[in-house]
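A quick write-up on the structure given underneath.
All protein chains but one are shown at their positions in the complex.
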């Protein structure tokens, strides 16, 4: 089968690879229908994630059709249409049983990381019963792909961890796909104001269409002053960091009000400075989280009810065989005005 | 009246000062019965807190008797015995009404900071109705003094913010008075293990008497390894920082397990390094808090029920007129084996 | 001044009454601008509330202008436009300090109950600083009146107590003003389905316009079956009782699913049957609440942000001097297709 293979830092190839087979009774093999590319895949290609070995098929998102289910799989059968979660959950370990499958002893984020992933014609999914979701009838395929990772990530790490409440003022720093996913799902809780901050006017324009009440281009270095002006000098209730850099985490610390929350979503490659000399007395809560994807059923309900429209996040479509072109587009997101790309296994 | 007056960095004097008078209708003047010295007072004397002007009477803890109550005070009358909260609460501003009087627009921590404090024969208490508590009959005076600041601080900033739960493993870094207050109140929630870490064997011995299940002297640099050994390599559920230094905050980051909490109590004078390159994916919650002292009624109930014995924290007694000697003892806490000192206005 | 006076069961008159004066330093006298009539006023007129003595001026909602503020009032001054909360809060008692001013020792629901109310040209408001709210510039007066009682009641007793979450299925039993207020504010949390049940097709049509996803006329006795069909036999996550009768509380018990919530808003005049023989094992939470009106600031923010449009609840306008006509209209709500009526003191 065709698959996108990581061949070491800077190197990726569309290769012919063996079709995966069942290994454990709780596995399923899924024929991919649609997949996508994640910002994390670009990190891998830079060589930032040492857990990813050369030879690995990338990708941890997508939908497909059950090709074969192991004897221990009870909830899915050949032919079922399924949503693949980016988090593989054994459902038995302490972490899984406490709602934190991101740290599952046998799973977690393993797809396209420590085992082969979804940017291929087929993928093997361990613990299929608790790592896949049935796709409801009448669901839109493209929308479903957004539920594998980007929407639960924005919602769990940003919105839930940030404790967004009705009437709140929320700032989202970073208007890439994950920041926009936080923007869409923050609106579940009816904040009064959502300020989105980025360096890219195009992305800010998108944020405005997605429900931001104010957008701030921080190129001029005046973002803090602008947010303070918008909040009568009090700072925001919730600051969501959706970039993963020291400067953006710093910005969050400067704009959060007393009693507020900083919810980190960004993948950080280096340590940051925490201003405890100022914040020790400010009654602040700072959270981090690798997505657990435990809210996928909730998100499915909101999508099927028409309350969340994930397709807004999709800007480009490609055939799976054109995945190198898709990487080019996604890797030059600013120039290409790309958010999420869909790859179809035709 | 006699009072301990701050005369600029490094300078304090026991002076004759004018007795305070009512200023606003909601004020009360309290004749002090007992007061104490806080670690924060030592910070002030080092010149670390620029909000404290020379000429200020220090102190934000104690009990006393209402000498005079303003016309707008409805809950207290001359002669009532009262507990003075370190936090002055107007009860009307948004912060007060949301349970965060530490940031009260007209109050907060002002005693011995921006207005004259309790290390004196008399003190003026603004918003007396909501900044004082009646002392129950049969209450022990010394125990009550511990409820002004140290116990709500350990409980709110350490235990509540750390979300201590039955069965948890809790580490408390720093066995000074506030760390020990966290140790006493953490036991409200029946954690399975409480590990206390300090450099001072005497304080660790006290921690053992107060309920620590393990004490670790971190002088040898092996604290992280020891905590990991005690937790099967998983780290602790809750790490409470009760020192206020970069090194102790670093230690908390190294011992907290996935899904765990770091509750900062320490007053930090400088920024610290936050290892988001490691913690971004560890589902960690970090909290800071200036004590709100909203749990004083709860703590009073537990003390009166015999469930919390605050007198354990008291090691020395002095007359108020010997306050300079008391500062010497408290300022050399290690050598003097001092925790909290009580000053009585005889 | 003109006022609507209760003269015993079944009797009300528009009378000339003395203008109220300040009694305590914390009082304010407010010149009424707009008020309204509550379903509770009809209960009073039936003689259902023995706390209301003959001679009482009714009404506990409205907006006005500060006519005179006592010496102890610090947050309002003559001429300020204010929103009157139906709950009077001393802000000092244990109940107030724990966020439950509905049970304030000196306040609570007293307006138009144990002291004279707002259906008059002037009203005395005790504890003005914490029982009034400033009206923001650009606010719509009619909308503000809905924040005195009906919206906090629907939100706190129905939506918050019911723990409405994104993706939930919510049933609201009763489409009168308070049920509709719950319907409007339930949407703060983006439930997937909101089923509104009533006997009146007109009110159900309004519910449909206000955001109900399904409306059910229960006249045919098939409401339970219809709700079960809509929920695949599992029952609803949240059932909000907004009527106050045994039959509607029974209905809630029949449609709530395992793990669900029944949030009672209705004012009940008689006991009901609780089916513990069925529910003991169903992991149900049942709540009751007299509105605390602690969410008024939050609701103000959502209104000013355009996220909540309270004017939808208003169907009729009258001059205050036509209040008897207004009572006729409101008392025949079905025939008159009346929801809330606004009375203006011209």
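Chains here go by letter, A, B and C, matching the order in which they are written, and residues are numbered from 1 within each.
Keep in mind that, in the parts below, a contact is a pair of C-beta atoms (placed from the backbone, for glycine too) under 8 Å apart; a residue touches a chain by one contact, two chains touch by 3 or more.
Predicted model only: the values in this text are computed from it and were never measured.
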item	value
Options C:9, C:55, C:136 or C:269, residue touching the unrepresented chain	C:269
Residue among C:13, C:219 or C:283 touching the omitted chain	C:283
Residues belonging to subunit B that touch the chain removed from view	165-167, 187-190, 192-193, 213, 297-302, 304-305, 307-308
On subunit C, residues whose C-beta touches the chain left out of the figure	95, 98, 100, 102-103, 244, 249, 258-259, 264, 266-277, 279-290, 292
Subunit A, residues in touch with the chain not shown (by the definition above)	25-26, 71-72, 74-75, 91-92, 94, 96-97, 99, 129-130, 294, 297
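Here, only the chains that are shown with their structure count from here on.
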item	value
Separation of subunit B from subunit C, taking each centre as the mean of its C-alpha atoms, in whole Å	42
Inter-centroid spacing, subunit B versus subunit A (mean Cα positions, whole Å)	41
Multi-partner residues of subunit A (each touching 2 or more other chains)	none
